[in-house]
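Take this structure first; my questions come after.
Missing here is one protein chain; the remaining ones are kept as they sit in the complex.
To keep things simple, chains are lettered A and B as they appear, and every chain counts its residues starting from 1.
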Amino acid sequence: MPEPAAFELLGAGVRYRDGEPEALRDVDLRVDAGGLTAVLGPNGAGKTTLVRLLTGVLEPTRGEARFLDRPLAKWPRRELARRLAVVTQEPPPAVPLTVREYVALGRTPYMSPWSAPGPAERALVARTLERTGLGPLERRPVSDLSGGERQRAKLARALAQEPEVLVLDEPTAHLDLGHALWVFDAMRELVMQQGITVLCITHDMNLASRRAERLVLIGRGRVLADGAPRDVLVPPVLEAAYGGSVEVHDLGASGLAVLPTSFAGPGARGGPAV
Amino acid sequence: MRAVRRPLVGGILLSAALVAALAGGVALGSVPLPPGAVWSALAGSGRDPTALTIVRSIRLPRVLAGALTGGALAMSGALFQALLRNPLAEPYLLGVSSGAAFGAVAALTVIGPALGTLTTGGFAFAGGLLAIAIVFRVAWTVGRVDTRVLILAGVVVSAFFGAGVMLLLSLARGDVFRSAVLWTMGSLDGTSWNGVGLLGLGALATAVAGLMLSRHLNALALGEEAAAHLGTPVERVKRIAYVAASLAAAITVSVAGVIGFVGLVVPHAVRMAWGSDHRTLIPLSLLGGAVTLVVADTVAQTVARPLVLPIGVVTAVLGVPLFLVLLRRAGA
Partner (left out) sequence: MRPHAWRTPGIVAALVALGAATLAILRGPGPREGRRPGGQDAVGPATRVVSLIPAATEILFAIGAGDRLVGRTHWGVHPAAARAVPDVGDGIRPALEAIMAREPDLVVVVAGSDNRGVARRLESLGVRTLPLTHNTLGDLERNILALGDAVGCGGSARSLVRRIHDGLADVEREREPPPVRVYYDVWPDPPMTIGAGSYLDSLLTLAGARNVFGDLPAPSPQVSLEAIVRRDPELVLYWTEGGGAAPDERPGWDNIPAIAAGRVARIDGELVTRLGPRVADAARELARAVHRGSAPADEPSPGSIRPPEEAVCVP
């Protein structure tokens, strides 16, 4: 029996308010289990809406959104959280938490009101901290961490959920080169070593082209391109999506470098597809 | 870096402190009684009927009411702070105290004299519920509670009922005026066993709700969206927790008047000492609030014999400097 697709969107559309144009239109998307998929597109193109659909935060106003072959609306929240972990931009926690407490919150979907975490749980949290290199920081308050360290902690928390599927929304925003590379390498490793399906939204085309096997380009609420990086990151496609003109350099194993050479604002003729 | 002591040790400490405070509250009051008389009154072997009455029928329900009130207020404060992700949240934020004060003052100044004596407590409870109902009606849209609107609505409704209280007071006669103002300042003196029972129910319900929801309250510290992704049924949790916390506040106000400060500060102090995990924060807040209020009530009864000070005054006057000391030490 074929493995269930991680995500499936069938003719999905999302309209936030009556009278407004749809934020997402006629999206057919199938993400199979395993593999790293990167989602790109101009600001306001609908990427965040797409992630909200995929993670069950929004219901499609048209069409269907499925996770592991079941409509998202039918997934009980707790069960969903045990299979799907989401890493997004977040405000800092409202109470002071140590890194270990922060990561341990990832075990929430497994907790019950009448059980305290036992040694097995604590060992799992400890292992997760080790794997993400946070061991030495485990007693530090989260508010003391640098941006890169905090991103690692968020990832660790997601991993503590023991998910089959991981969705990340711009995980490398605000990160320096080293940390950005670390994030993509970590995602790649999760796919290869643990068979986790990873989907991430990113603006980082170079790293996406190096590590992801599939790129999905969203523009004007639709899927504009979907395929291997070298098929998607080509000037005609990119120029149609972003407007202006670009240069694309193939650097072999180092992926693709995309350089914008001129830019037309959104709404201008030839401007980005928003 | 904070030093976090084990919560279990904290629980034992606070329980011992509570027992001591209860003993102190029964032994001391606005009438000095020798310890022997107190002890034999409790054991039932006393021959002095006055001491028996004072200890068993007046002091015992009063200190128990104090413990339950303090515990309920502290837990309510902890819940509000978790729900609103704001350290300044406290049980009266949504207008409970103003609404209850309005109900009580209306009963004393307008309704009572018109209809004969009526229970101030019942009207206070109704007033508190009315305030909460208005606030929720405003903030509840399309199946979710908007936190910002909730806070604003709470502030505005509080102000409205507060103005109502002042209007009623300005038209009231001298002794009625005094009675109404004293009511709002809080008093446990004369609480009946029925009142104790009601408080017990309220505290129990709040404790159960808080403990059952503790893992979700922990997750809410990350924000509502992140908590949802961790499997928390956010809107359901908010509904249950807001109702439990508001009811606890309304019950305490209707039995004991407005007692501020406990609901805000006790959860903070507990958090500073033993961390923010609600599985320990809720029970330790219950104990901490109970100790605080019993001690405050004992002070209120003895410091100006035979006058009894309003408890709200004592909690503020004693609590504020203590808390400032704690804050300084935590910041150092």
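Assume contacts are C-beta pairs under 8 Å (C-beta built on N, C-alpha and C of every residue); 3 or more make two chains touch, one makes a residue touch a chain.
Since the model is a prediction, treat every value here as computed from it, not as a measurement.
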Contact residue for the chain not shown (choose from B:Ala67, B:Val176, B:Leu213 or B:Ala227):
B:Val176
Please pick, from B:Leu14, B:Ala27, B:Ile54 or B:Ala273, the residue that touches the omitted chain in the full complex.
B:Ile54
One chain isn't shown here. Among B:Pro34, B:Pro87 or B:Gly122, which residue touches it?
B:Gly122
Subunit B residues touching the chain left out here are 29-31, 49-50, 52-54, 56-59, 108, 112-113, 116-122, 125-126, 129, 133, 140, 142-144, 170-171, 173-176, 178-180, 182-183, 187, 189-195, 197-198, 235, 239, 243, 247, 251, 254-255, 301, 305-308
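Here, only the chains that are shown with their structure count from here on.
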Rounded to a whole Å, what is the gap between the Cα centroids of subunit A and subunit B?
45
Please name which positions on subunit A make contact with subunit B in the complex.
55, 57, 77-82, 84-86, 88, 90-91, 93-97, 101, 105-106, 108-109, 111-113, 116, 139-141, 161
In the complex of these two chains, what residues of subunit B are touching subunit A?
1-2, 85-87, 211-216, 218-223, 225-233, 271, 275-277, 279
